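In this view, the complex is presented without one of its protein chains, the others remaining in place.
We just call them A, B, C, D and E in the order they show up, numbering each chain from 1.
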């Protein structure tokens, strides 16, 4: 037992240290990459004939991307920390908050060490990025024209890091209140490596097959929300229900924290969506506006749906609706106008409400905090809605959608949705199985009853 | 009863959907407005002789305006959510938090649909904007030179949206702990439409009569604070006291949340005031500096006033003083220097302290969380102080005030104050009366006793 | 007794008002300083031969510096307010939160009145800035080329203000739960004036002796963290232990608040470190990236150290580790690359863990919330690590460190560390002694038992 | 001596306390409890999960009085705590064999 | 009448409540308490300070019943609250001299 713990302590520290050996030259990340080289290495097919004008860092664009990175960090911590943390029972408050917080720490290191390279590094067979950028080797302070022509390459890297962080943190809602902390850590690392990093490459990496197919996903409907939500479904199914589910009262222990978390998610999501323009200006502004509008509409829609269906508008409902709206507008945010965003938002509120309230009840799985109901369903709706409402009038770099005269756009959208679902569902099941065999995924009954805070962390959240 | 609820559910969804029919062309907001057209339509009197150089979006200015918009959002949620939410009794925590949160949702949609057009659209008789910009028709991604020559028009729009959101949310403090949720929703929508939108046009809209008169209000002393504070007074008077007011202990249930809220208000207010420069640079910096200085001085002043007067400095007092300072510096923030801001801050702390503590006690109305004491009094003092301390040395686009050799500036200031008071007081009374007749404003005694959380939302804030 | 209180009320208000008399011309801050003058007055030795091109404000740089200033404000309030506030016992929650909050107010005024002038004003004997800039006289809206060639001088001033605020607020952790509020106020004012302001001048002010010596401290390892942490040690030693220390359970009353605070510290620290570039672009990006990386590594390191050493990973441990990482990377953040930052972070997590857990236990002082363990030790490690890992490849304006071929850099680093330790230790003891003699530093036993909230502020934090 | 325990509606506490003071009772001990009885609780809904909360918040007052005062105390409580609606609560009386004031060591009626 | 106080494990409350309802008991009063006994508590660690928390969360049920029902009530509680592991709790019974229903003024068994 004590050995077991020791093992973890050691493994962790060793892992971190060991990686240094693998990295081609400590501190070499600082060597700025000449843009032409970057272009040549990263995306030969798009290399221009004549030497391009050397990309120059724009202070305004960089300010916006850095600000956006900070905002997206705030989505995970304290955003998700509070949103999810407030929704569990008191005895699991710290354990659940810790999930989001430690993912931020774990993936921040993983991404710098090899995650970014696997996702955005030089393409290998349209499936994954190569390890050339391991340890940020060659990821310097000059712009990489493929990913952001006017900001330092590292600015794009850190912005993307925040996405890599929040995605596994969203899954947390599905297995809340019953997962073993050590198993959770291993699961997260494997999931980030084998599901998130490749999927991000498929959709956003130069050479990724879904990107090549023309699938539109501005800020991560497939990569972030379908992947996390559907993986959440897999987790809920695999782990089974919480003790007492359906019999005991499992009311949230602190809705003010949850509402605060939802508000911070909204706040930070401006960075998520508008920052995905990787520049300040018109496109960022448009994404900002539709993000706000869809979110508001979705919160109202969930609230009114609930009011009509169950008789009372709830605060948790309004907060959940807002998050559903944020999810659904994400893939569309760089391609649609404000009026479209209202419809997307209303759809998100209504669909996710019925998913979380009716569907879950019918199908009987215990998705503790509705990771699937909100992110899986909301992300799927958003990816499809992008195919419906996208318009070149908003973003000439995008495409028109079905309602703007281009039904063909639905094909890559649906392919992207299907591919993400399959990867998430199958991949997550395999990872869960492996981790379960090695170390066991779920806490014991006694530990579950006493709560994660005491059983996993020897701590008590409140002395009030 | 059940029908009643259904009605609300349906009306809400229908309202949202119905509006689409009225909008000239779904998605048309994306059509960028050529600047010359915008100039011609919006402000013919200011149209230049020669064609102006086409306005260009500046990345730094846009980054700042978007950042500021996000900051102002954070003022409402989670800022006001926590500030007000922590101050009520536990049984009303969620209900009160919901007020601010759902206003964010409601007005976000209202503003995009027609609010922005009524406030900033083409002037009609100096009183209100026309409906030409309904559904953001013609509000595109090129700059509108009237409102921000270097940022997309939609960036200005979304920044202003956040103001339209927070203003009714400030009123919430006056009727906390006793309003019916459905009536509150209707009241808010009417108030935004018939009071906020026109008043914003008067003061900030091209062609608005107070703007033409030369009233200085940089970031909303009249439009935001007098209007909300005085309307709060009307609400407190109309609704009457809470059950047990003056007899029962009505201590705040969670001052840490309130202090957190006050801190977030401070944080977000940098966007509110410095963002009102609608550009990054000297003016934004100056507004930022005086905002911080006045706030700090006001918090100290309130604390010392209380310490001297009542014997102990309180935490709630310091937080309240900070908010009072933020309120008072708001109209002045683009026109005054740091030393003036200290005086404005001290005045705010002292005046609002006496308003909330002495005046309220004397006059006997129950302004639950001092919406009037802080915003009404603070806003009035700020608007007057702007006339006293404004200086062209700070902002050549402004004017000098009384202490800088221009006593005439006091006239438009006092007219603006009076006009805002009258509109807010009379308008709010009428709206309250109408809503009261239609559906009743106040919860029943039993509901009030059990609290808004359970009676309005079937929810319980905490299980600790 | 009553007189005593009155005295404070009056003194406070009078102090604020009195200062106006001393200031050369109310509102004169608005007079913009021609850059050549600033150069001549501030740093004659660096004055160029030919007149420099007039510095121009860059919108992107200014947007980033203003955003950073807001972020650093959020570190103090609500960041530290929550981080420290959650860690004390319930009865001291408000009192502890008030410490951070009121420091924000107090120093915001002090800095504008004379603090900035003492720290950054024209050098006097390499020891302190002169009073020429009292009341921001001559600190205008044009850039000061010494401190930020592309942002308004006031933008640099307000950014630095946030540093002057948070530094004394960090000390709070050392004397938490037992200091008298009035004495605390006086202590803070004296400490800011006689320790922070000169030390900031030594390290960052043009002409400061440590700056001249070539000590590297990008964002405040010595000025902010060693100074506050070591002063905290002095406070803990001088004040003695809390009643019941070692016998009674002194568990944190609200770890969710503490974790939220830690998250907000992380969020705001991007402004702290990346903002210290006083510009947007490559250097800011690099600082941003290493800040995130070191923090994450440190949180993991603390957690794994604890897991191995004590058997369980704790949530408070992960949060503490993150803060330790933020502290340690601070001085290095503008000079080192991502791989180095991982090592700095791991060192921070491990060293601070042992300082807070083992060292403190051994030596037996009661540093209530580990101000010394985290900031003193973390800051010292960071200042040394800067000398080890600095690289001109990252920042050509910096220097190479020991591991990059320049062992000589260790000398100024060690001198700076020693100087900061001595100033903080000796200076703080003297100030504590003086304040103790004048008014007594510690609350009575009864007051300590009943808690600061009731005894100092007549308030109760929660009614749950 | 008698120990009187009264379970009452929370918002009645102040009135009851005053009534007891008026008849000369100098001390009492109060705690927050949850009651289950004829008064029905309320419904709560969270993301569609509906819970019937059967326990209702109540205040328990414990007051020890001399035998002489017991009936007047019970009367005082009944008269003030009564609203006439279900859930007004109960009064339970037990005999006490001893009472001690810790500060002085006094016992019996003079300990109260 | 008898007053039965039962100290039980918190997660057993619902079962016990139902068992009591089934035998016809219509009311009870519940409070959160902390127990000290043979069952050992847990350890908490905060920044290296380790605390042994000896008090364990328990639920106290107070139910007043007619003498006739007392034994069945005790049986019901024992059978439902028992897990067989240390810390299952205790039942304490005292005689009650009087009971009053505040709403109606009824007293004795009919007050319950």
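To be clear about the criterion, a contact is a pair of C-beta atoms (placed from the backbone, for glycine too) under 8 Å apart; a residue touches a chain by one contact, two chains touch by 3 or more.
Keep in mind the model is a prediction, meaning the values are calculated, not measured.
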Query raised in the report: So which shown chains sit in contact with the chain we cannot see?
Result: B, C, D, E
Report task. Please pick, from B:67, B:167, B:260 or B:320, the residue that touches the omitted chain in the full complex. Result -> B:320
Query raised in the report: Can you name the residues of chain D that touch the chain not displayed here?
Result: 3, 17, 26-31, 62, 64, 94-103, 105, 111-112
Requested in this report: For the chain that got dropped from the picture, name the residues of chain C it touches.
Outcome: 244, 247-248, 449-450, 454, 458-460
Report task. May I ask you to list the residues on chain B that touch the chain which is not drawn? Result -> 249-252, 310, 312, 314, 316-317, 320, 356-358, 360-361, 370
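Just so we're on the same page, only the chains that are shown with their structure count from here on.
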Requested in this report: Could you name all chains that are in contact with chain B and with chain E at the same time?
Outcome: A, C, D
Query - Of all other chains, the one whose Cα centre sits farthest from chain B - result: E
Report summary line: Counting C-beta pairs in contact for A-E and for B-C, the higher total belongs to B-C
Report summary line: dist(centroid_CA(chain A), centroid_CA(chain D)) in Å evaluates to 53
Query raised in the report: At what distance in angstrom does the C-alpha mean of chain D lie from that of chain B?
Result: 47
Query raised in the report: What parts of chain E, by residue number, touch at least two of the other chains?
Result: 44-46, 53
Report summary line: Touching at least 2 other chains, the residues of chain B are 58-61, 63-64, 67, 254, 280, 458-460, 462, 464
Report summary line: Pairs of chains in contact here are A-B, A-C, A-D, A-E, B-C, B-D, C-E, D-E
